[in-house]
Each structure stands twice: as C-alpha cells, then as structure tokens.
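So the structure is just underneath, and the comments pick up after that.
Missing here: one protein chain of the complex. Every other protein chain is in place.
We call the chains A, B and C, going by the order they appear; numbering starts again at 1 in every chain.
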Amino acid sequence: MTRKITMMKAINEALDIAMERDEKVILLGEDIAGGATVEHLNGKGAWGGVFGLTKGLVEKYGTERVIDTPISEMGYMGAAVGAAATGLRPVPELMFNDFIGFCFDTILAQGSKMRYMFGGKATIPMTIRTNHGAGASAAAQHSGSYYGILGSIPGIKVVVPSNPYDAKGLLLSAIEDDNIVVFSEDKTLYGLKGEVPEGYYTVEIGKAKVKREGTDLTIVSIGKMLYVAEEVADRLAEEGVSVEVIDLLTVAPWDQETVIHSVKKTNRLIVIDESNPHNNTATDIASVVSDKAFDYLDAPVKCVCAPNTPVPFAKNLEELYIPNADKVLKVADDIIFDLKNRTLV
Amino acid sequence: MTRKITMMKAINEALDIAMERDEKVILLGEDIAGGATVEHLNGKGAWGGVFGLTKGLVEKYGTERVIDTPISEMGYMGAAVGAAATGLRPVPELMFNDFIGFCFDTILAQGSKMRYMFGGKATIPMTIRTNHGAGASAAAQHSGSYYGILGSIPGIKVVVPSNPYDAKGLLLSAIEDDNIVVFSEDKTLYGLKGEVPEGYYTVEIGKAKVKREGTDLTIVSIGKMLYVAEEVADRLAEEGVSVEVIDLLTVAPWDQETVIHSVKKTNRLIVIDESNPHNNTATDIASVVSDKAFDYLDAPVKCVCAPNTPVPFAKNLEELYIPNADKVLKVADDIIFDLKNRTLV
Amino acid sequence: MEKKDALWIYEKMNDIRLFEDKVHEIFSSGEIPGFVHLYAGEEAVATGVCAHLNDNDYITSTHRGHGHCIAKGCDLNGMMAEIFGKETGLCKGKGGSMHIADIDKGMLGANGMVGGGFPLAVGAGLRNKYLKTDNVVVCFFGDGAANEGTFHEGLNLASIWKLPVIFVCENNMFGEATPQAYASASKTIAERSVAYNMPGVRVDGKNVLEVYEEAGNAIERARNGEGPTLIECVTYRNYGHFEGDEQKYKAKDGTEKELADKDCITIFRKQAIELNLMTENEADEIEKASVERIQAAIQFAKESPLPRPEALYEDVYA
Partner (left out) sequence: MEKKDALWIYEKMNDIRLFEDKVHEIFSSGEIPGFVHLYAGEEAVATGVCAHLNDNDYITSTHRGHGHCIAKGCDLNGMMAEIFGKETGLCKGKGGSMHIADIDKGMLGANGMVGGGFPLAVGAGLRNKYLKTDNVVVCFFGDGAANEGTFHEGLNLASIWKLPVIFVCENNMFGEATPQAYASASKTIAERSVAYNMPGVRVDGKNVLEVYEEAGNAIERARNGEGPTLIECVTYRNYGHFEGDEQKYKAKDGTEKELADKDCITIFRKQAIELNLMTENEADEIEKASVERIQAAIQFAKESPLPRPEALYEDVYA
C-alpha cells in the first residue's frame, strides 16, 4: 500500500468505483463532463469538472450517467432529489458550496424533510459533492465554508475529508448511504498526495479519527485544519506539551464519543474550524463538550475560526483570514500556560 | 402608556410610522397588499399579508410603496438588495422563513457581502421581515426556525422580538439601520397583547433585556421562549431558586456583555432556543459563555432546543417538539440540585 | 374515452368534491388543524390527467394537493387521517394536508413550497428515462408557481433532456389574492412553452373531456420518448385560497363569474350520459358510493389514535 495519489485522484477513483458497482449511481453537474455535448468531441469530456475531479468518467460511463447540466442549480439539485426518491442514487456536484443559495430549498425544505414528512416512506440516497475553503484567491463568493450551515439541518449528514485515503473511503460510504450526504472538499487540498489503496473500501461516516495521541490538550480539526493542528502539535511538543489531534471527518453528526473521550483524558480542548465564527460546528462542539465534560475541563474550550467577515481577495488578507498555527498557539498559550512551564519547573 | 395592542398591530404601526417618516421606505412581498391589483378593489388590499400584518398600508401609501410581488422570492428579495444598494430602504417580507431556500443567494452571496467585496462603497439598508416557529400546525415546511442560520452570516443582523413593545421599537430601529436586518417574528405570538406607546420610538438592536433579576440561575431566551423562561422562573421561585431571565431580542450579534455579566453573578446558565439543536444561537451562546465565564460557572451551560427533527404536523407531536417549561425544569434540576435543597437544609 | 374511464373519472370527481366539502365543514368546526387548501372546483384537471396514469407513473403536487392524491389512487382513509394528524394517516400524521404522499402509488407528495415540484418531477422523469421505462411524470402546478425560477429551470431541463414529464398548470386565476393577470407578464401560461421549445396548449379546465384529450396526447408522446408538454387548464376554485379566506379579491362578474358558474362535475355528468359513457343510474350509484366512502374516511380519521410520542424522533434518517 505505497501508492500515493492526490486527493483529486482519490475522489475520482471513488466515483469510478461507485459507478462500476452500482448502475443506479449517476453524476450531475455543471461541466462535470464539460463539452461532452459538443459534436467534435464525440462524447468525450473537455473538462471533467472545473477542477478535473470527474475526468475520464464520461468517456467510461457515457453522457447518460455523467450528465452536464445547464446553469440551473435549483433545477438539477432538485432533480437529484426527485431521482433519489424514485430509486436512483444520484451524486450531484455543486461546483462551489457558495452557490448553495441557488438550490437551498431542495436541500432545506425538500430533500432533508421528505422522509419525515412522508412518515418514513421516502428514502433519498444522494451525495452532494461540493467544495469550500479560502486560500485560492477566489474571493468572497467562491471561498466560503458552509458545511456548518448544512450540518444544522436535520436529515442531512455532512462529511469533510482532510486527506486522500479518507476522502475515497468516505465518498464511497456517502454514496452507499441512504440519506443525503454532503461531501465537502477543501479546494486547496486537491493536489495533496497520500497513500490510497486501489479498489473498493469504505471509511465510516460519523467517526472521527485520532491522528496523534496526547495527554495534555486535545485539538479537534475540520478538514484542512488538520494540518494546522499537526503543526501546532509539533510546535507544542517542543515545549513538552503532548497534544492529541482528532480529525473530525464527519461534521454532522459529529463523533461525540471520540471527542469527549479524548477531552476526559487531556482536560483541554481547542477546535479549529475555517467557518465564520458564529453558530458553526466549532461552537457546537464547544457547547456540547463544555456541558458533557464539564467536570473534566481544566480550561475553557477554545474555538479558532475564521473571522466574522466574508473572505477577502487580497492575498495577504486571505492568509490572515484562515486559521493558522500562530493563532492557535496564541489561544493555546492561555489554556496551557501551566503545562508549558512544567518543563521549566 | 396603558394602551395594549397586539404584536400584529405593533408591527403594523412600526411599518406605518417608518413609511410616514421616510419616503425611501417601500414594502415588497407576496400579498402584502393582497388583491390590490384587482380592478374592483380599486387599489384597496384584500388581505394585507397572509397574517394581516400589513393591513391598511396600501390604502394609505398606494401600490407604489406597498408592492405585491409574484411568487418569485429570489427575484423580489434580490430586487430589494438592488434597490437598497441604489438608495431606497426596502422592507421585503418573506412570508415564512422556511422559504429562505428560494432566495438564499441574495442574502448569503449578494446582500451580505456587497459592502465588503466593494471595499466599503456599498450600503444595503434593508429589513427582511419574516416569521418562524412551530405551534400553528403548519407542518414541516412552514414552521421552522432559521434565524440561527441567518445569524451565522457576516454582515447580517438578526432580531427576534418577544413582545409588542420591543417588536415595534426594534422594527423601527431595523428599518433605520444601514445594514440588512432580518426581523423574525414568531407566528404564534401575533395575537399577543402588550403595552405599546403611540408614535415613534426605537429599541436598540444588539441589546438584550433583563426581564427579571435573580441570583441563582440565568435563563437566556429567544423570542417566544421568554414565556417558557418566565414560567420556569415562577416555578423555581416556589422552590426558593432565584432566576434571572434575559430576553435576547437580537440573536446576531447577540449581547455578550449582558449575558456574561449575568452569568458572572448567577454562575449558571440555561439557553432556550426553538431552533434545531446544532450550530444554532444557543450553542453559540453556550460556547462563548463557557469560555469567557469559565471561572464563574458552577455548572455546565445547558441548551434547551427543539429536537434534531423537522417540525411534525400532529398536534401532540408538535407540542412535544417545542421547548417547554417541563423540559427546562428537568435540565435545571441537574444544575441547581444543590440550590433547590438549600431551602430544605 | 371508454366507458370505464368515464366511470372512473366520475367516481374520482365525486370523491374529491365530497372530500373537500367535508374537510371544509370539519375545518370550520376546529377539528382539523393547520393550513388547508381545498381543490373543490378543479376536479376536472386532476381526474382528466390521472385517468391516463398507472401506479408506476409519478405525479408531483402542490399545497392544494388533495385532488391529485385522490386521482392518483391514494387511500381515502389514510388521507383523511393524515389531515386530522392521526397515526393511521398516510404519513403517520407527521405530514398533514400539505405533505400527503404515497410513493408506492407514484404520488411524490403534496408540497408546501410553491414551485417545489418542478425539479422533483424532472428528477423522476430523468429516472424514468434512465431506466428505460415508458412511465411518465405529471407535474401539477398553479398559475402563481409559474413565476418561480424553478418553473424556468424545470421546463428547460425537461426539454433539453427530452424527459417524459407533462407540466400541468392549474390556472385558477389567482395565486392567493394576487391575480395571474397581474403577476404574469405573459397573458397565458401556455405561451411560455415557446421558450422551452415544447408544445404548449391551453384547455378549458372545467371540461374534463378536453383535459382528458390533451393530457392523453401529451402522455402518449411522453411515453414514446417525444419529450415534455405544457398544458394550461383554465379553472377556478370553489373555496378561498385557504380555509378562512374572505375572497374579496374574486370578481362577481365577467370571466370569473363564468368560471364560478361552471361546475365541472355537473357538466361531465351531462356529457357522459349524452355520450352513452354513463347511465343516470350509474351516476347516481357513484354519487352515493362516494358519500359512503367519505363518511367512512371521516369516521376512520376521527377514531384513529394520535401518533405515539416517540414518533417525533423517528424517520429523520434512513
């Protein structure tokens, strides 16, 4: 298992395998084939999605299963709900999670509520692939992180992978799941490489992973923030502080057991979340842990999030916008001051 | 100041006064005049909104200022953003906050971000009136509470009034505010009466109100949940527990100062929020208070919210869905057990 | 039209009318909670269209969905119990009037969101085409819904993908209190079909024979893979927009009076008898049987228990 591939390739493989295993899986989205409908391309895609994630799939599965849509997010996302309710297993792509405002009703009021409203008689097996995140100089309307908004909706699951291995396994799980699963990719991680087995495997939705064990402080990270957490862990290790790093992977429903278990051991928690700071996954975790692990906490739970602003365009401002190790360390300082001094004592 | 009027009338008065004071104020929405465009009604509204909140306004201000729209939420809500950016002060009505999925882009990606994206050169003075809340047997698609989702968006303010006095004053403030303010009414409170002065006055956005002082436990409530909080306070008073009740009024940005000041005194906090339980205002408050008042808390902050389900139709289930005094008391029991015994000791 | 279709239509028309008249009555007594939008007056549309459908065909519906449900074969007892919010309802009492559904019958749900049905219908149509079935989807919607963006996206998608979807507009002149003549820039809804390169027809929605014929043509084309059609049915509702509406916006003269005076059931009874599709006797029998069925449904609903408390937490995730 030494093959290293990019996140992009891992996602592409998952789609390929899912389509091979189940004819009911179809893809819909804007330019996910890309030009496959142009005569001289003869059904071959020109693009495979704006980021190339669906490359090669239209050539293999045809335009009936890799469906380019007009720019009609409400239309095709709602069509995915309708197709799912009637027996297919659609995997629509929302090109950027920032476009959610164009198809929000199909998620908020239709897809997520159908099963409940219909007394359990509807099943909506559908995976919405999308991406989030700042860092690509894509500015305010193409860089937001809205998995927290989606995660607040009952009936929806939301997955945010941090690495190629989990991305592939989680996407396969998502597509097999009988619920609407939002699979939100960080667009700045597409080029990230990691070890990924060939063929089919799944990673369980709803389970966080302890990436590194520690005893003094737990850091829970979402998606790309894992790498910030790891840098922080490295830097604190130098000061004798042992950090447990947890990669959340599923933000709704998030893995309370793993997180609380860790905090009961370390007695301290920082959550890193690139969302805007209010009513997000980080504050949800903070509130639940502050409650359920109240007697175990030696310091307040801290959230390190993006500021309460849209994403700025200028490179220097965008860098400031994204949570980074320095910001986390500054917060950490407050809650582990005594620990850091330990080595000095 | 002994005049008692309903919430409905208070809101209607605020609109009337705002329109009288400023010609730039216009109203838009579905049937907010209601039939005013029908010939035999001669510009008189048949409805004044589905709940009658805008009754009489078209007769006074004409169809140019009280504009019935087709069923085109994205169109007219976005038009309100455009009109605001170019100098008017529109007050669109979204008939139910559950319809947000039809116009979310105009809020999430356009209106809330314009000023920032344009480097401060846009001002969007606009108030979105809408309603939320279960209890009217309106079922899953007409009973949700989404002020928490809206409150997570930078650039937006969100107000949730609990009574006629504050509703009128806050709505006048909202309309004068140079930002997008979402004014979210609880549809089951429209008939509630309270003392309301005639004429113009404002209530400050961003300030919570201490409705009842206490020393043992703080309860922060949102909107209608105030009445649950008051019932709990009464019942706990019988057991010798002194409850401080805070009506949040503005959910974004919420009044950290007032809440934290109170918790530093009472050392205990319960937040009641009818939203679904994740990533909502209650968890935001819990996380901030658990952090900033860490050393003052004698017990974990508790959130009492709606369950993680859509709103059910059946009356008995809907009643169970909405947070009530019994549920709060059960939670309170855990965190004030020692206090309740105090009188017995 | 064959005799059996005529009898079926007359039966369903009566079921719908009686169902709605009774719900109207009971609602005013306070026994039915929530928002109820009655279909009475528009029976010719749902029945004339659904007469061509089988259980494997799908429909999407609206907030005014009882008529579509009945015409698509939903159980009357289950429907009534649902509207009462009882455990025996089609949705276990969790949906209510605006969300009655029965996917097994191809009924994809009444819909509280105006314009919510277009994308769902496109999806079901995509499914039918992808699985190479000859099943169709009928998307019922109102004149008001035709101004939602989903109308545009839905018709465009159905057309470019040549999906077996029939878009049936129930133009009852109003969206709530707002007249179609004000809200729509186009005079008719049918003429919008040009923008989607699909056939568009406008029929007298009070005349079930007309509806039946045009729907039949469109459905046949759809089954043959020839793509979608837009059918506008001009109709009028007997009651207010929802229960409690004073209806001051309705005109007492002109087109509106004409429409109000036309009763689609009376008209069809006469037509069917004249065309030897139904005898007086059969008509009487059907009417009587309807009364009994609806009475039974009401009794069933009233006697049914409320949902168990735990039902609150069930059916959120599969």
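The criterion applied here is as follows: contacts are C-beta pairs under 8 Å (C-beta built on N, C-alpha and C of every residue); 3 or more make two chains touch, one makes a residue touch a chain.
Model, not experiment: these values are computed from the prediction.
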Touching residue (missing chain; options C:47, C:61, C:77 or C:159): C:159
Residue in contact with the excluded chain [from C:67, C:149 or C:307]: C:149
Those residues of chain A which, in the complete complex, touch the missing chain: 30-31, 34-35, 37-41, 46-47, 50, 68-75, 98-99, 101-102, 136-142, 307-310, 312-317, 320-321
Touching residues (missing chain, whole complex) on chain B: 26, 64, 69-70, 72, 74-88, 90, 105-106, 109-110, 114-125, 154-155, 157, 177-179
Residues from chain C at the interface with the omitted partner, ascending: 147-153, 155-156, 159-160, 182-187, 191-192, 194-198
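Just so it is clear, only the chains that are shown with their structure count from here on.
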Most remote chain, CA-based centroid, reference being chain B: C
Averaged-CA centre spacing for the pair chain C and chain B, given as whole angstrom: 36
Where chain A and chain B are represented by their mean Cα positions, the distance between them in whole Å: 31
Multi-chain contact sites of chain A, meaning residues that touch two or more partners: 105-106, 109, 116-117, 154-155
In chain C, residues with contacts to at least two other chains: 91, 93-95, 99, 111-113, 149, 316
